[in-house]
Each structure stands twice: as C-alpha cells, then as structure tokens.
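Here the complex is missing a single protein chain, while all its other protein chains stay put.
Right, chain A next:
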Amino acid sequence: MSRKVLIIGEVRDNSLRNVTFEAISAAKSVSDGGELVGVICGENNLEPLGNEMIQYGADRAIIIQNDKLKAYSSEGYSQAIYQVIDEESPEAIIMGHTAIGKDLTPKLASRLETGLISDAIEIDVVGENVVFTRPIYSGKAFEKKIITDGIIFATIRPNNIPPLERDESRQGTVSNLDVEISDLQTVIKDIIRKTTEGIDLSEAKVVIAGGRGVKNKEGFKPLYELAEVLGGAVGASRGACDADYCDYSLQIGQTGKVVTPDLYIACGISGAIQHLAGMSNSKIIVAINKDPEANIFNVADYGIVGDLFEVVPKLIEEIKQVKVNA
C-alpha cells in the first residue's frame, strides 16, 4: 500500500540538519513507493535546501519563507506546517526527534487528533502495518508500536536510520508556499550558545563522557581534547553534573540524554544502572577507570584499568599518530 509521506525538515545555521536526510530515508520505508514531500520553514534562502532534500530522496519540496519563521516557535511553525498538511493530505508524517521535533510534533498530532510515535529507531513495513521500534525505560527495553487510526505520524531518533545516498542529478520541484502567520504570543528574546563544539551530543558519532573521576571542571579538558581529535562530543554522568564539574545539558542517562554513538568512551564513570540506560546501546564502548571492579567494565567492549589523566593524554597522542599515518 503506497503512502504519500510528508517529511518535516530542519534548518540550522542555513543548512539542513543530518536528521532531515535520515527522516527522508525513514519516510521512503514508510511510503512503500508513495510520494515523498519535504517541507522546510525559515526566513529566506531556502530554495537550495529544498533541492538538497530532493537530492537525498524527496520527490519534491515545499519551502515556507516568512520573517516570523526566522527562529523556531511552536506557534509559528505549527501554523505553517498545518497549512501544508491541510493542502497535501499526507498519509504519513516523519520528522527528527530533536528539540524542535519534540516541541512541534505533539502539538500537530493533538490538533490533528492523531497518534504520534516518538523517538523511533527502526521502521518495518509488515503487510498493511508500519511497525516502529522505539526504546522505553531509556533503552532498558524496546517496544514495537503501530498507529491504529489516522495519519501515521512519527519522529525518528538521530543517528539510527542511515540516510539515502545523495544523488545530485535527482530533479524535483521546489515550490514556495505563502502562509499567513498570526502574531506570536511566545517570543524568543535571545539564544545563548553554550555548545561551542558545534556537534550535538545526541547526533555525535563519537561521545567522550566524564564521571566523578574527572574530579573537577578542569578535569574535563583532556576529554574535550580527545573529542576534538575524534570529531566527537563531550558528555557526562549524573555524578559529574551533580558535583558541578559541568552543565546538566551534558548529562547522559535515564534522566538526561540517551545517546547511541558508534564509539562511546567512558572516562572515570563507574557505570550506575541509570547511566548505562543512557549509553549501553552505543555500538562500541570503551571504559577507562581506576577501579577494576567498576560496573562500566561489564558493558565495555574494551577496558583500560587506570587513571584517566594518565591514559587519555596517551590516547590522544596515539590517535593523532594513527591519523597522520593513515
């Protein structure tokens, strides 16, 4: 049964977020051969990004340019996207499970009176059903879920569904849609950028995480260096956040972020069950800890028993070496 699928793309700093391409790929599975329509909102200059969505697999793209859509707001974006849904009548909608996805999609689903499956990591079409797999209890278990009534609506977790190969020769229409957006009740006054690295923790392919073993704020320095060498992001255990070694936005675990990078390096983290919930579905886990009895070694693929302040600098040097030789 082919389905027309709407993909809500996400623009950040004038480029599409990677999860948008993953959403197109997810939408292709859901569509079963149906049409893939991308939509993006912003202030201006969206046309090249619309084309990029097509190169990544969308059949056509709709761009909505309006000065009220310069920054994301649930009110502004929902008015714009709702109009697209109204005109296009898609049978499915897919978006990334990002800060914006989490904020926007429940509002849309509520207005449409539909179900919404959030944070899917896998999609299978089984007969008439589209089956979404998603983590529950922060990854301690998984559930397979279907929509039983109305539009198939889901958000997908970044980094789990591989995007389609980019095809620069792919052609499709990029059309402008004018929308009237009423005055916004909620206004963004300012954004304070704390994430200097530019790599979002939940999207990073490599995560270097610190625990109580980093001892203080300064102690995170070698972790940041290692992250830079590997092109990764830095995270932390609750212990490190509670001790004020770092910001809560870095916290990984049952409260905090759930990450599934290709490589997770746990430095000075003991591995409490709540922390494991947030990272144990990473592909490869490396543990560096002084305590050979630390629980983290039970889930690690590779472990080094030792002081992170001794091991991490050596690791940075060795990786640099290997990269130079490659």
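As a working rule, contacts are C-beta pairs under 8 Å (C-beta built on N, C-alpha and C of every residue); 3 or more make two chains touch, one makes a residue touch a chain; residues count from 1.
Keep this in mind: contacts and distances are computed from a predicted model.
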Protein that the absent chain corresponds to, by UniProt name, given "Peptide/nickel transport system permease protein", "Electron transfer flavoprotein subunit beta", "ABC transporter substrate-binding protein" or "ABC transmembrane type-2 domain-containing protein": "Electron transfer flavoprotein subunit beta"
Among the options A:R60, A:K107 or A:K290, which residue touches the chain absent from this view? A:K107
Among listed residues A:S25, A:Q79, A:N159 or A:N281, the absent chain is touched only by A:N281
Against the chain that's been left off, what residues of chain A make contact? List them. 74-75, 98-99, 102-107, 109-111, 113-119, 131, 135-150, 185-195, 200-202, 206, 230, 241, 247-251, 254-256, 262-263, 273-274, 277, 280-281, 283-286, 292, 297-306, 310-311, 314-315, 318-319, 322
